[in-house]
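Have a look at the structure that comes next, please.
A protein chain is absent from this complex, but the other protein chains hold their places.
Naming follows writing order (A and B), and every chain is counted from residue 1.
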Amino acid sequence: MKSTLKLALGLASAITASTAVSTAAHAEDLTLCWAAWDPANALVELSKDFTKETGIGMKFEFVPWTEYAARFLNELNSHGKLCDLIIGDSQWIGGSAENGHYIKLNDFFDKEKISMDDFVPATVVGYSEWPKNTPNYWALPAMGDVVGWTYRKDWFSKPELQKEFKEKYGWDLAAPTTFDQLKQIAEFFQKRQIDGKTVYGASIYTERGSEGITMGAMDVLYSFGFQYENPKKPYEMEGFVNSEKSVKGLEFYKALYDCCTPPGASNSYMGEGVDAFKSGQVAMHMNFAFTWPGLQKDENVGGDKIGYFVNPKGPDGDQFAQLGGQGISVVSYSDKQESALKYIKWFANKDVQAKWWSLGGYSCLNAVVKDPKFPSSQPYAQTFLDSMAIVKDFWAEPSYAQLLQASQKRFHDYVVAGQGSAKDALDGLVKDWTQVFQDDGKM
Amino acid sequence: MSLTTAHSVVAPSANSKRIAGVIIVAYALISIVPLLWIFATSFKTPPDSIAYPPKIVFQPSLEGYCNLFTTRTRQTPEYINSLGPATGLCDETVRKRNMVIAGPSNFVPRFVNSLIIAFGSTFCAVFLGTLSAYGFSRFKVPLADDLLFFILSTRFMPPIAVAIPIYLMYRELGLSDTALGMILLYTAVNVSLAVWLLKGFIDEIPREYEEAAMIDGYTRLQAFWRTVLPQATTGIAATAIFCLIFAWNEYAFAALLTSGTAQTAPPFIPTIIGEGGQDWPAVAAGTTIFLVPILVFTILLRKQLLRGITFGAVRK
Partner (left out) sequence: MLNRTADNVARATPEPLARKIRGISDKGLAWLFISPTILLLLAINIFPLFWAIYLSFTNYRANRPNEVVKNLGLSNYQRILGDQDIWIAMQTTAHFVFWTILLQTVIGFTLAWLIDRKFRGHAFWTTIILVPMMLSPAVVGNFWRFLYEPQIGLFSYVISFVTGIPPTNVQMLSNVELAPWAIIIVDTWMWTPYVMLICLAGLRSIPEYIYEAAEVDRASNWRQFWSITLPMALPFIMLAVLFRGIENFKMFDMVNLLTGGGPGSTTEVASITLKRQAFESWRTGYSSAFAIILFVAVFGLANIYVKALNKVKQR
C-alpha cells in the first residue's frame, strides 16, 4: 500500500512538474488553428521565418476538414483560449463577428497601413467582411480557394481512347466545358481498363458529417441556376432554392454519383478525393484548388500527367464555382492578441505572401496574383485565377451551421441513400431553412 | 470445485472437450485478427498499407511512427536541397517522399494529457470511492439504498446529454479544455463504479478484525487505516485499474469538451491524416502505442474482470 501511494504521489508530482515546465517555456508561443491539409503544413514551414524574425514561437492545431468546423466552432463558443490566431472558414464570419469571437481589425489595418484594396476583391468580401459588402473587417484574406477540377491529361491524350471517344460521342476528348460533356467523359472512363487497372469516371464530394456533399452539390447547382434567395427579397427561397433548374442540377449530381464514381465513395471529401486521384483510380477529380500544388508534385500522377479545368457551364451557359478559402483572424479570448497581430502584420507583407505562394499556399494579395509572371508560374495558376472570378458562397449567416446541417442531410439522403426525389429534397430544404430563419426572427 | 468436476459423473467427455477447445481457439484467433492487423499496419509503408490484395508479408518500416510524431510538407526538390542534409532517420525517410519535416505533431502532448487525466481522475475516484464504500459498508446510513442507486443512476445518462450542461457550466467557470475540468468530470463518472465495486470488496472483509482492533484501543479511523485498508488493497488496485481504463478509453466527453490544451488521445488519433485521407500506418502506430497499456492491464486484471464490468453485481 505504501509503495502504491508513493508511486501515485511520485507520478502526480512528476506530471505537475513537467506541465509546469512546459507551460513556462512556451508562455509566449502563439497557437494558430487551422484545418489539417497541405497548405497548413506549408504554413508551418513558412512560419519558421516569423519565429526567426521576432523570436515568437509558433504552435499549431490542425484538425481534418471533416471535423474542422465542429471542433473550432465548439472551441470558440466555449470561449476557449486554445487558439490565438485562427484561420476560420469563410462561412463562420457572420457568427464570429456577431458573437464577438474575433476582434475587429479595422483600426489595426489603418494603423499598420494594410489596405484591403490590395487584396483580390472576391476574397475580401468572402473572407473578411461582415456584414457583407460593408467595410467592417474581421480577418485578413489568407488562403484563396475555390472548387475546380483536375483530370488525367495522359489518359485524355491516348490516341486509341481519343478515337473511340470521338466515335461514341462525336466530339474530341478534352477537358469539358459543360457539365453534359463532363458526364459523358465520366461515363466513358467508368470501369475502363487502363494500364491493367480498372478506373472510374470522377471523384466528387459526398461526405455527410461536415460540409462535403453541400460543397459538391452546390458547386454544380449554381451553374444550373440555383439561387439561395430572391435577389430582390432577402430570405425568400421558395422558387429559388427549389426552382426547376435547381431540381435538374441536383438530379444531375445524383446521376453523376450513381454512374461515374469509384465504388464505396459515399463519404468522400477533400482527403478521399486526393487519395482517389493519386492512386490512379479516377479520370477526373473535383476538389478545392489547395490540392493542386501537392498533386502537381506527385511522382505518380503529377507533372505532365495532370491537367486542370474550371468548373464547367450549366445547361443555360451559367458558370459559377463554390468558394473555399479562409481569412486569418485574432481570437478575442486570447491573452496574446498583440503578438497575434504582429503575426498578421508579418503575414500581410508582400515578400512573405510571395513565398507563401511558392511553398503551396494561395496568396490573395493583388501584388502576387496580378504579377504578369503569375499565370505561368505554375500550371494551375491560370485555372485558379479563372475560377476565382466566378465564385459563389454558401450562407455566411450566424446560423450557418444549422443551414448546413439541413442541406447535408437533405442532399445525402437523396444523392447517396437514394431516398425520395430531388424535388422532395429541395422542398424539404426550403422548409428547413425557413424554419431556421424564422427561429432567428429574420422572417 | 474444479478438482471434483474431473471425477463427477457429469464431466464433459474428452471428445466434447476437444470440439469445444477447437471452436474457442478458432474464435479467439479470429477475434484478435483486427488487433494484429493494427500492429502489422503500423509497420507498413503507406503504399503497402493500401495495397490490393492486402499484404501479409511486407518489408517492415518505421515510416508510420515517423509520420505519427511529425508534421510534414511536400516541397520541390530544389527547396528540399536548399535545406542541407537530413538529420535523423525520420528526416531521411520523409525526404524520400519529397517532403520535409516542418515540425513535431501533437501526438506526444495528447498522450501526456491522457496520462495526466487518466491517473488524476483515477486517484480522485478511488480516494472518494474508498471512503464512501467504507461508509456504506460499515455504518447505517439513512436511505443507503437510495443513495447507492442515485450514485449508480448517473451512469444512465447518455454522455452527450451530460455534456450539454457541463459545456455551459465549464464555460462559465473557465474550465473548458482544461485538465482539471476533465479530471473532475471523469472522477464523477468513475466514482459510481468505484463505490459499487469497493463496497463489495469491503463487505467481504470481516468486521471482526476492526472490532478486535477497536477493543485494542484503536479509534474507528485508526482501525480503518490499519485493518481495513491493507486487506482491501487488491480490491482497490482492481478498482483503480478499471477507473483508469475507463478514463483512458473515454471519447465522447473528450471530443466535446476539449479542443487542444487538454485533449486526450482518443479524439486525437482519428484525426491523424496524411496528404489525402487517413494516414493508416500513422493511425495504426498511434493506436498501437495507445493500446499497449490496456493490454497489460487486461492481463493483470483477468481474475477481477467480471466484477468490474458488472459494477460488482456478479462476483464469481
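The criterion applied here is as follows: contacts are C-beta pairs under 8 Å (C-beta built on N, C-alpha and C of every residue); 3 or more make two chains touch, one makes a residue touch a chain.
The structure displayed is predicted, hence computed values, not measured ones.
Q: For the chain left out of this view, which of A:51, A:99, A:115 or A:300 touches it?
A: Checking each option in A:51, A:99, A:115 or A:300, the one touching the absent chain turns out to be A:99.
Q: Given the contact definition stated above, which residue among B:66, B:90, B:116 or B:151 touches the chain not shown here?
A: Counting the whole complex, the residue in contact with the absent chain is B:151.
Q: Touching the absent chain in the whole complex: find that residue among B:100, B:184, B:197 or B:262.
A: From the options B:100, B:184, B:197 or B:262, the contact with the absent chain belongs to B:184.
Q: When the complex is taken as a whole, what residues of chain A touch the one chain not shown?
A: 1-2, 5, 66, 69-70, 73-74, 77, 95, 99-100, 198, 208-209, 262-267, 398, 401-402, 405, 409, 412-413, 416-419, 439
Q: Touching residues of chain B against the unshown chain: what are they?
A: On the chain B side, contact with the omitted chain comes from 1-2, 4-5, 8-10, 12, 16-18, 20-21, 23-25, 27-28, 31-35, 37-38, 41, 50-54, 128-129, 131-132, 134-136, 138-141, 147, 150-151, 153-169, 171, 184-185, 187-188, 191-192, 195, 219-222, 225-226, 229-230, 245, 248-252, 255-256, 265-267, 269-270, 278, 280, 283-284, 287, 290-291, 294-295, 297-299, 302, 305-306, 309-310, 313-314, 316.
FYI, only the chains that are shown with their structure count from here on.
Q: Compute the distance, rounded to whole Å, between the mean C-alpha positions of chain A and chain B.
A: Comparing mean C-alpha positions, chain B is 36 Å from chain A.
Q: Where on chain A is chain B touching in the complex?
A: Within the complex, chain A contacts chain B at residues 1, 4, 8, 11-12, 15, 18-19, 31, 33, 36, 38, 41-42, 44-45, 48, 60-64, 67, 71-72, 74-75, 77-83, 271-275, 278-279, 293-294, 297, 299, 359-360.
Q: Applying the document's contact rule, which stretches of chain B touch chain A when the two form their complex?
A: 50, 71-76, 79, 98, 100, 102-103, 106, 112, 115-116, 119-120, 123, 167, 170-171, 176-177, 179, 229-230, 233, 237, 256-257, 259-261, 271, 273, 275-278
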